[in-house]
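A protein chain is absent from this complex, but the other protein chains hold their places.
As written, the chains take the letters A, B and C, and residue 1 is the first residue of each chain.
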Amino acid sequence: MSTVDELRCEVADLHRELTRYSLVIWTAGNVSARVPGEDLMVIKPSGVSYDDLGPDTMVLTDLHGNLVEGELAPSSDTAAHAYVYRNMPEVGGVVHTHSPYATAWAARGEPIPCVLTMIADEFGGDIPVGPFALIGDDSIGRGIVETLRDSRSPAVLMRSHGPFTIGADARAAVKAAVMLEDVARTVHFAHQLGRPDAIDQQHVDRLYARYQDVYGQ
Amino acid sequence: MSTVDELRCEVADLHRELTRYSLVIWTAGNVSARVPGEDLMVIKPSGVSYDDLGPDTMVLTDLHGNLVEGELAPSSDTAAHAYVYRNMPEVGGVVHTHSPYATAWAARGEPIPCVLTMIADEFGGDIPVGPFALIGDDSIGRGIVETLRDSRSPAVLMRSHGPFTIGADARAAVKAAVMLEDVARTVHFAHQLGRPDAIDQQHVDRLYARYQDVYGQ
Amino acid sequence: MSTVDELRCEVADLHRELTRYSLVIWTAGNVSARVPGEDLMVIKPSGVSYDDLGPDTMVLTDLHGNLVEGELAPSSDTAAHAYVYRNMPEVGGVVHTHSPYATAWAARGEPIPCVLTMIADEFGGDIPVGPFALIGDDSIGRGIVETLRDSRSPAVLMRSHGPFTIGADARAAVKAAVMLEDVARTVHFAHQLGRPDAIDQQHVDRLYARYQDVYGQ
Partner (left out) sequence: MSTVDELRCEVADLHRELTRYSLVIWTAGNVSARVPGEDLMVIKPSGVSYDDLGPDTMVLTDLHGNLVEGELAPSSDTAAHAYVYRNMPEVGGVVHTHSPYATAWAARGEPIPCVLTMIADEFGGDIPVGPFALIGDDSIGRGIVETLRDSRSPAVLMRSHGPFTIGADARAAVKAAVMLEDVARTVHFAHQLGRPDAIDQQHVDRLYARYQDVYGQ
């Protein structure tokens, strides 16, 4: 199986994680993967039901969002994904959702504070807010890149809109989207009845370093 | 398959979206579809479990709610659906639920403010509240029509009761019901910990125009 | 199939509605049905997983909770169910859960106000709070009966404990348990951001009368 075909399968499968964790409704949300070593990406088609997603419905575009292979129009967020790939060569996967708790923080324009060891592990500090940006040109992509370029966080809360996450590959970006909603929810709950203490910066640094190096197989 | 039989299948299937997104419990909630070009509609029967809904259990009525075909009594909300079809010829589908977050806004009689790009996209502005109306005559239907006639929103929050949504067809009305509960929930979360900024009217207008024209296949 | 065997099937099946709507966890919660015309009831066994419930695991007891048929000990709430059947001859089914929103109202000892048409329909007014009562004798049963005897509500919020619901048969009691949690949740949401208006008593009366008479097949 060619690399592109493998990525079609992987990206189609990863969309199921978005529904499994209720990060998306109807046809909203999308996952993409860069084709390693090529100026290409695999992305979800626009407005197609999650039940109907499979390797064959995934779309191949160049890194300006032009259709290369596939019969369906690419996601309406393709320009944002493409901008990220053009400007962050270390990124191999991008995810966008409107997951409800993360989007509530985005609506208020409020970063998620690093008050849980899980936030230190995965995000390395507060989860930042990006600017309000309209769809239709590079504004959203630029807002993502400017916010994440100098951050350890793989997630940005785009103001009044919702989260984007990035990763070394599509699976890592999906993992970040899942963990983002989880911590957005838990910190929301904590804030409803008080204000939890922030974790000391030195502890955040140790937790982040350990998780990046030691966790998993 | 005749148009009516196709609509029986489609309306039965669409009810599964209501349970998938937890918009309904037990036998509450209903979807209907206008039979194009005829003074007829297909609607859910009254008080039947979602597990037992199929093309054969759907009911055909005229646009005054009189039974035309089917062995079961139509939904107790049939009069409201029928009133909408009689008075809004552009409407091809109607949905009613008591989805919990939207109903909480309806209980307070408070419109959902347009603070998310997804609200601008689908609803074109604030999501309005309709009057308190008793079941049993045309009061509910009249409240829906008077509220939605001059609005871009396909959803109305009927006071102390719950939401109704409309669409060009039943699928569009179900989509609006699903998106309504999603944004009702996200804005609820946002309001629990602050007050998000409204999106500028000019941005709302551009987002709405783009979503109606460009999104999907 | 004998009446008792039919009730074993029905009661076993109805327990699945408790898990479907997340009203129970682990082995908590229980449904019972009176055997019509006999001083007997069918009830869930104590501490058995919902996955393992079937007609054969259901237990038959007399109306003092003594085992009549079955190899398992009956639910630890059997005394409460039995007391209700002895003292409310019109009741054919009883349900107990710790469903989270209803139990939160019970923890505060606060009735659920009649601010939704669905509450007027099914509960006919505010949903009342019962006394704090310890398990082990007739205290819980007595608290249920004293609270519900002169109420239109089929549900009582037992203080610091959780809800019990009753019905003409087990299915009606389960329906009340499902609707109770739904309205407990929606009114909780409404109260988080304000105070909804109560529905006028005359409207409550009309809604209740209509729903009892007209709804369903």
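Everything below uses one rule, namely that contacts are C-beta pairs under 8 Å (C-beta built on N, C-alpha and C of every residue); 3 or more make two chains touch, one makes a residue touch a chain.
Values in this document were obtained by computation on a predicted structure and should not be read as measured data.
Participant: Of the chains that are displayed, which are in contact with the missing one across the whole complex?
Facilitator: Displayed chains contacted by the hidden chain, ordered by label: A, C.
Participant: Based on the whole complex, identify which of C:P55, C:P100 or C:P128 touches the chain you can't see.
Facilitator: C:P100
Participant: Among A:V35, A:V95, A:I135 or A:I199, which one touches the chain that has been omitted from the display?
Facilitator: Final answer for the missing-chain contact: A:I199.
Participant: What is the set of subunit A residues that contact the non-displayed chain in the whole complex?
Facilitator: Residues 21, 115-118, 175, 178-179, 182, 185-187, 189-190, 192-197, 199, 203, 206-207, 210, 214-217 of subunit A touch the chain absent from view.
Participant: With the missing chain put back, which residues of subunit C would touch it? List them for me.
Facilitator: 25-28, 45-48, 72-73, 76, 98, 100-101, 103-105, 107-110, 132, 134-136, 160-162, 188, 191-192
By our rule, only the chains that are shown with their structure count from here on.
Participant: Rounding to the nearest 5 degrees, give the angle of the rotation that lays the CA atoms of subunit A over those of subunit B.
Facilitator: To bring subunit A onto subunit B, one rotates by 90 degrees.
Participant: Rounded to a whole Å, what is the gap between the Cα centroids of subunit A and subunit C?
Facilitator: That gives a centre separation of 44 Å.
Participant: What is the distance, in whole Å, between the centres of subunit B and subunit C, each centre taken as the mean of its C-alpha atoms?
Facilitator: Once rounded, the distance between the two centres reads 31 Å.
Participant: Do you know which subunit B residues sit against two or more other chains?
Facilitator: Residues 192 of subunit B touch two or more partner chains.
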